[in-house]
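Note that this complex is displayed minus one protein chain, with the remaining chains in position.
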Amino acid sequence: MRKLMRVVSVATGIVAAAVVSISAPAMAAGGGGEIKQHEWTFDGPFGHFDKASLQRGFQVYREVCSSCHGIEFISFRNFADLGYSEAEIKAIAAEYEVTDGPNDEGEMFQRAAIPADRVPGPFPNENAARAANGGAYPVDLSLIVKARPDGANYVYSLLTSYAEAPSHMNVPDGMYYNKAYSGNLIAMPQPLYGDDITLANGGDTSPEALAADVVSFLAWASEPEMETRKRTGIAVMLFLFVMCFVSYGSMRYIWADVKKSKA
Amino acid sequence: MASPEFKNPVVKWIDHRLPVFSFMHHELHEYPTPKNLSYLWNLGSLAGLALVTMIVTGIILAMHYTPHVDHAFASVERIMRDVNHGWLIRYIHMNGASFFFIVVYIHIFRGLYYGSYKAPREILWMLGVVILLLMMATAFMGYVLPWGQMSFWGATVITNLFSAIPLVGDSIVTWLWGGFSVDNPTLSRFFALHYLMPFLIVGVVILHIIALHRFGSNNPLGIDVSGKQDTIPFHPYYTSKDLFGAMVFLTIFASAIFFYPNYLGHPDNYIPANPLQTPAHIVPEWYFLPFYAILRAIPDKLGGVLFMFGAIAVLFVLPWLDRSPVRSGRFRPLFKVFFWLLLADCVLLGYLGGKPAEGIYVTLSRLATAYYFIHFLVILPLLSVVEKTRPLPQSISMPISGGGMGAAAAAKRGKADA
Partner (left out) sequence: MSETVENQGRRDFIVVATNAMLAVGAAAVAYPLINQMNPAADTLALSTIEVDVSAIEEGQAITVKWRGRPVFIRHRTAEEIKVAEAVNLDDLRDPQDDASRVENPKYLIIQGICTHLGCVPLGQKIGEVKGDFNGWFCPCHGSHYDTSGRIRKGPAPSNLEVPPYVFLSDSVIKIG
């Protein structure tokens, strides 16, 4: 038993060192990096997505963000996770146009999207996106929550931390002051002011609420498997826990007759 | 070697022509293992489990992955989103690499503490170092495949190191790249080699086990087995213990896969590779951090490369650096202290490898690197000569007479029932 404790403490020490070395946040040189901590329904081992929030978040994405930001790894059929029916998804898809072809004349053509299609982005490629945004590229949002440290809180902070620049700071044209962004100066103008969308069933349209909804939507977009993953995880952990006990019992039973000197 | 009597006629027919069953019977039921092995001896089988897991999940991922710069990132996202259970298989493979290294590092430190590298197990030890090198190469190439920002820039930084080689350095780098920078030819060949190398590892692991079975396992006392009373058959004793160890390992592994799958990774690798934009801090995966620290500690490019590979080279020649006739650190009080200092030094190097190469981190890295080499090249040889070791027990199973261990053991034996 003592030996087991020794192994565990050594392993813990190593893991702790690894944790420390990885989790220390890289503080931005030159300001920014103020991340607010928000409580999310998807936090923790029992995390889940609030479908109503996801639907509101999708609406925010559609009406506010999608003019600049794509979401290239999401297909319309994925919106079944948000609680939409097959008919609703078909209707949502039909509102978009995608490029198809070449047809028999050899030309590419536009057609209404179907559920199997990916959600088309606002620009055909990165160069077009940069040209339309003064050289800055509005990042694709499919993975944004996984692509930033403490992603959900980071995006939420970004959306809600626009502020007046301190008097000593010169903010160039086309840049905006943001307390969460590394270096404080971001090329994206403030997207949410409150009441940016009209909610069919009413609800909170403050900038914080809309930001939280769109972050939930983006967290889903980055990790649609999250609920299944955590549910499966709990079942697997329970099973393995029991396996640890029975295998320990088997081992003790088998070893019962071995006389060892206290080495 | 006693030939077992198999009752089943089919088994007998096969075994007569290809003695797989006799072989398995010998290796499992007859192979004598010291009876005092601690849980630190579970790590070999855990490493084998990790290797098999990586191969199985890797082959499955290869069914869905596209090794082309225009499609690699998207194919991995397709695995995560569309392939049945793809997210699970990907996360097992991704975290499995980390767990493989955790297990192997503990396995190595066990060997260091108990003198498992000493005669007659020198080749066993060196084969192990070869396995470590192959693992590092495999892991490096595997990390490039998702073609994220860290994949691309990590590959760029590490392949650029080879330009430090005098005269032929630049040619070697161009040869490695298959072009003028890390690009599609590089990705394709890394995929081919990453698929190949685990099978090379399997081959060396087989040699490693053959070498092990030549003389049998070391044990916490570091003394040789003196007879049948000191050993027990591998099956069912150590198979059942390995099973328990595996369940504990899988429990920890599962908690990572299902609840913290991206904890050990870097968020920047979820950004598609961009050759025109370098990430703020290029960091390798955690298991390379100590070597990365050593690399950056040396101000000269070639020197850094030499010291980084030198850190592994000293492991190769360790049996000839530490010549103490006493194997186990348990009976070497000074060695024990320096062992823990070495471990702390390696953890410190890992921590420093993740920090920017600025200010106090540079100084600390240099001190920690120097200490690492001093430990192997100066301290161990010195200890071989000057250390006063404690008296060894008579045997693994007999009570010890004389010396500190003896009285305590005799007293305990009076109380213990087994």
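We just call them A and B in the order they show up, numbering each chain from 1.
The rule is short, and it goes like this: a contact is a pair of C-beta atoms (placed from the backbone, for glycine too) under 8 Å apart; a residue touches a chain by one contact, two chains touch by 3 or more.
A quick note: this is a predicted structure, and the numbers were derived from the prediction, not measured.
> Consider the whole complex, including the chain that is not shown, and state which of B:Leu37, B:Ile60, B:Val76 or B:Leu187 touches that chain.
B:Ile60
> Check the options A:Ala91, A:Ala128, A:Val171 or A:Val246 and report the residue that touches the missing chain.
A:Val246
> Contacts of chain A with the missing chain: which residues?
75, 77, 114-116, 239, 242-243, 246-247, 249-250, 253-254, 257
> Give me the chain B residues in contact with the hidden chain, please.
Listed in rising order, the touching residues are 56, 60, 63-64, 78, 81-86, 88-89, 243.
In this text, only the chains that are shown with their structure count from here on.
> Whole-Å distance, chain A centre to chain B centre, using C-alpha means?
The answer is 33 Å.
> In their complex, what parts of chain A are in touch with chain B?
Listed in rising order, the residues are 3-4, 7, 10-11, 13-15, 17-18, 20-22, 24, 26, 45, 73, 78, 139, 142-143, 146-149, 151, 182, 222, 224-225, 229-230, 232-234, 236-237, 240-241, 243-244, 247-248, 250-251, 254-263.
> Which residues of chain B touch chain A in their complex?
35-36, 38-40, 74, 77, 80-81, 87-88, 91, 102, 105-106, 109, 219-221, 232, 236-237, 240-241, 243-244, 246-248, 250-251, 254-255, 257-259, 261-264, 267-268, 270-271, 280-281, 286, 289, 343, 347, 350-351, 353-356, 393, 396-400, 408-409, 412-413, 416, 418
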